[in-house]
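This is the structure I have questions about; it appears just below.
One chain of protein is taken out of this complex; the other chains stay put.
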Amino acid sequence: MSKTIMTVDDSASVRQMVSFTLKGAGYTVVEAVDGKDALTKITGAPVNMVITDLNMPNLDGIGLIRAIRALPDFKFIPIIMLTTESQDTRKQEGKSAGATGWIVKPFKPDQLLGVVKKVLG
Amino acid sequence: MSSDEGLDKGREIFIEEAQELLTELESALLELEENPADTELVGRVFRAMHTIKGSGAMFGYDDIAKFTHEVETTFDMVRNGEIPVTTNLINLTLMARDQIRTMIEASQGGPQVDEARSKEIISGFKLVMAKDSAEREVASSVTATDTSTTGQKEAPIGRTSIVTYRVRFRPAPELFATGTNPILLLNELREVGKATIIAQTEAIPALEDFDPETCLTYWDIVLTTDKGIDAIKDVFIFVEDLCEVKIETIDEGGVFDEDERHLKLGEILLSRGDVRLDDLKGVLGKQKRVGEILVELGITDESHVASALAEQKHIKEVKEQKQKTDTASIRVPSEKLDKLVDLVGELVTVQARLSQTVTDFSDGVLMSISEEVERLTWELRDNTMSIRMLPIGSTFSKFKRLLRDLSADLGKEVNLTTDGAETELDKTVIEKLNDPLVHIIRNSVDHGIEQPDVRVAAGKSRYGTVHLTAGHSGANVLIQIQDDGKGLDKDVLFAKAVEKGIIQPDAELSEKEIFSLIFAPGFSTAQKLTSVSGRGVGMDVVKRNIEALRGTVDIKSKLGVGTTITLKLPLTLAIIDGLLVKVADDFFVIPLSVVQECVELTKEDIARMHNRHISNVRGAIVPYIVVREHFLVDGPRPDVEQIVVTEVEDKRVGFVVDYVIGEHQTVIKTLGRIYRDVEGISGATILGDGTVALIMDIPKLVSVVEKIESSSYETALSA
Partner (left out) sequence: MFSHKLDKTGELLLTGDLTLQNIKDVKDALLNAINKASAVTLNLDGVTDVDFSFLQLLRAAQKSCEIREKTLTLENVPKRYQELAEESGFAH
């Protein structure tokens, strides 16, 4: 059974790229446009991993990570945040919120797959 | 060495390495075609491409690096299971392989590379990548120039040292709450290098006190890798705040201690901080094993001792592995070997002179020294010869490709099976054997193996088989090429030979003689010429080449069942056992391998046979060549001469000489250019006293006498 990964980003092009890459590698992908959308879609879905942007409207990445970790079903799933080099403090915040790791933007498809393999197996 | 020289040397090594890799690549591809699911083979193809690309770029072969990159990328995808192995992919990669070879040859002054073809092949690969996952086509072109930073690191190009690290990975209890699975990290470490991993669980309390959502285990890891400490740190990059990761170098360069000493168990435990020095001192010197005592005394626990023991074992294994690869082989230019063989040859000659001189002195001390030198010389000679020996397997694997291409061209289905690939032969023999073998295999596939439907109709498997066997037989190597094709048709061969004017219509030939007709110049049995083997030249060239190697060709065939061609070759070309003979003041050497016996020839014998160069050797008629006449040696023939009876291809021919001196170990020297065309002489050797002896080319001389033979033979019978 293929694993399901949720990609959360307000940028359609980033979602597109992440989704394309992951589907190509055999994963099932669920897309969400922001934190709020993600929280709605995650309940009841068999999501094995979340890849989220940090800067998003409605509910941002940090908030989303905290919220997901609070859900019993997703307490231990890997969560990867997309950051930029300049967001070191945000990265720390994300980590203390419960993020598993991060990918620095811009990134290449095989970097993405490398990180997914690292945390999801 | 200036940097330019260094670069040139590097290029040289690259070319050599690339050629080996291309051979390896080819055999891996052909095996892969048979086992498309074998990931190990995919890995081999990938690694070959990867190395060609990496080293190519380093030495300025940018075109090769660029070209190879596409193939590598494709096989990386195959390796990741993203693209299946198809016949199309194999064909394309074989083409690419040939193109890379052309590029290498072009850089060596070979013909220009067909750029259009390179482009064609590359677009072929792009198509393969695009077809299987449209989206990744974009991805791969984006990543074409660099590699991921967080994913697996590529091994640095060139020689990096192999280092063994001791890693203690102790995660914070709340590790799981970050979504981290420590086991994935351990697996990642295993990809970095050879890892021995031991879990330490003493911190886990009894069940009632245990919070199962905490990680209370830590790990002792011994890791040997050439990727450097950063590759290890990268594994833990996401968890470095949450975990204690202690990395210590316990060995650099893969050599543990100059004096081959492993760290003792106590030392390992001590350096890990698992025991204190005082405790250790207390138990050392007791008769029991240190580990057992430490555990008994409660100084440390079993799992720490187990972990230290595992480290000991790991290091031992790495060391053994290193020793194995260190001693496995050493690359030396073949000219150096040739020079060595030459020198040994000279030494053998000088040694013979020494022995001879010593006999004249009859001095006991000198004699024993001389004998010692003789023994050492022979040993040195045998060793030197064995260095030049190579397994024939590399040649065999080349034929796999040949056969594949041939059968595809001819619409036949043929398998190649081999036996005795490990059989060793002199390097020069192997090189010179290539063309004859190509000819024979071509013939087997073209003329021997039938079309699949013909085979099925004949009740055979639709797949033909060509079986190559190599094996030792005394001082010779036998190479057999066996096919299960339609076999040789005696009547057809005979008719053809008559038609070509090779034999007379009323000639009476044995089966063997008829089969041998295919080695006659200008003979072709196929109904029409094919592009594969019908090139006018063929089996006659094979025979000549094999004879030039002082070998023989034998052919057996059964109609409808198949044909077997057997090549008999000497183990080495540099030294032969010969029979030393004398004609007037000239010395000749006849290779001992063809000598059958020596008989006397008196003036009466000659008269009895009416001067007809025929002798009666115990009732059998044997034609002979008078060496004196053939090589125009002056002087009268002695009353009693010697006939050295030789046998080549079941034909017995005598050589008449004045004296037979005895066996002689002959180091062959090539003749100068002036003498190269002298028929019947294959080389020269220097005798103990410095005299030159000529080595007779018996097969060539026999073929000369053959022409005279038939007429003389008939006259002899009527006489």
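Every chain is named by a letter (A and B) in the order it is written, and numbering of its residues begins at 1.
We take it that contacts are C-beta pairs under 8 Å (C-beta built on N, C-alpha and C of every residue); 3 or more make two chains touch, one makes a residue touch a chain.
Predicted model only: the values in this text are computed from it and were never measured.
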*Which of the chains on display does the removed chain touch in the whole complex?*
A, B
*Contact with the hidden chain (one of B:116, B:206 or B:330)*: B:206
*Among A:3, A:41, A:75 or A:117, which residue is in touch with the absent chain?*
A:75
*Would you mind spotting which of B:22, B:130, B:172 or B:186 touches the chain that isn't drawn?*
B:186
_Sole residue of B:219, B:238, B:519 or B:655 that reaches the chain not shown, by the stated touch rule_ = B:219
_Those residues of chain B which, in the complete complex, touch the missing chain_ = 176, 181-183, 186-187, 197-199, 201, 204-208, 210, 212-213, 215-217, 219, 221, 303, 306-307, 310
*Mind pulling the chain A residues that touch the left-out chain?*
72-73, 75-76
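As a convention for this text, only the chains that are shown with their structure count from here on.
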*Using mean C-alpha positions as chain centres, tell me how far chain A is from chain B in Å, no decimals.*
53
*asked:* So in the complex, the part of chain B that touches chain A is made up of which residues?
replied: 80, 82, 133, 135-136, 139, 142-143, 147-152, 176-181, 184-185, 187-188, 213, 237-238, 241
*Within their complex, state which residues of chain A touch chain B.*
20-21, 23-25, 69, 75-79, 95, 98-103, 108-111, 113-115, 117-121
